[in-house]
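All protein chains of the complex are present and in place, except for one that has been dropped.
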Amino acid sequence: MAFDSISDFFAMGGYGFYVWLSYGLTFFALAVLIINTLSKKNKIMKVVEHRLSREQRIKKAQNREGTL
Amino acid sequence: MNPRRKKRLLITSALVVGLSLSVGLVLFALQQNIDLFYTPSEIINGKNETGVKPVIGQRLRIGGMVLNGSVKRDPESLQVSFDLIDNGGGIVTVYFDGILPDLFREGQGIVAQGELLTATEINAFEVLAKHDEEYMPPEVAKALEGMDHLKKNKK
Partner (left out) sequence: MWKWLHPYAKPEKSYQLAGKFLPWFIVLTVVTFVVGLVWGLLFAPADYQQGDSFRIIYIHVPAAMMAMAAYSTMAIAAFVALVWQIRLAEMNVAAIAPIGAVFTFIALVTGAAWGKPMWGAWWVWDARLTSELILLFVYLGIIALHNAFSDKVLAGRAASILTLVGVINLPIIHYSVVWWNTLHQGATIMKFDKPSMPPEMLWPLVIMIVGFGAFLGVLTLMRFRNEILARESHRPWVTAMVTEKLAGEK
């Protein structure tokens, strides 16, 4: 292990600010990318689901009209 | 032309113009950087390729190695001076008032930007440290000390 204690680890030999800034921004950027990708998929699915339920409603309505 | 096509044309041409403009500007800037970059020997003898010598008062960039034992710090302020050398044998003194980068040390390659005071003196407003592509643990570096391994890739 390169560090003696936890505080040593966070201090990074005096470069803590720069090291953790880099790692923090990296994981923030990657997280944004993942969330964006997942939400895009959700949005597409929602649109399709919406369209499907509307089509079904229309079909139902048409069927009812036919029975009248 | 219909408006959709017009918009498309506008965006496409803006992109092409913007990209080529930025590439052109960058190349121009890099060329300037190269033109204004001197080694200590080139400041004294003129550029290797063109023989152009810098004029006193001119802004330039200088790259070289900090001469061992030449760093003089003013105890009261951040004022510091050091000599830069290269393998051409030229020595140029650099004066700097500011915080030096952590990699700055004797024997280290640095790049300074500033104004030529006299034929061999520069007043720098920026000092940047350059490091080589070699990484190693401190113990290994200690074991290799004295061997020319560390300087192998330095130009």
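Going by the order they are written in, the chains are A and B; count residues from 1 in each one.
Criterion: a contact is a pair of C-beta atoms (placed from the backbone, for glycine too) under 8 Å apart; a residue touches a chain by one contact, two chains touch by 3 or more.
Here the structure is a predicted model, which means the values were calculated and not measured.
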{"item": "Option touching the unshown chain, where B:K6, B:R59, B:K72 or B:H131 are the choices", "value": "B:H131"}
{"item": "Chain B, residues in touch with the chain not shown (by the definition above)", "value": "4, 7-8, 11-12, 15, 18-19, 22-23, 26, 29-30, 33-34, 37, 63, 99-104, 111, 126-142, 153"}
{"item": "Touching residues on chain A - with respect to the absent chain", "value": "1-3, 9, 12-15, 18-19, 21-23, 25-26, 29-30, 32-34, 36-38, 40-41, 44-45, 47-49, 51-52"}
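In the analysis below, only the chains that are shown with their structure count from here on.
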{"item": "Distance between the centres, which are taken as Cα means, of chain B and chain A, whole angstrom", "value": "43"}
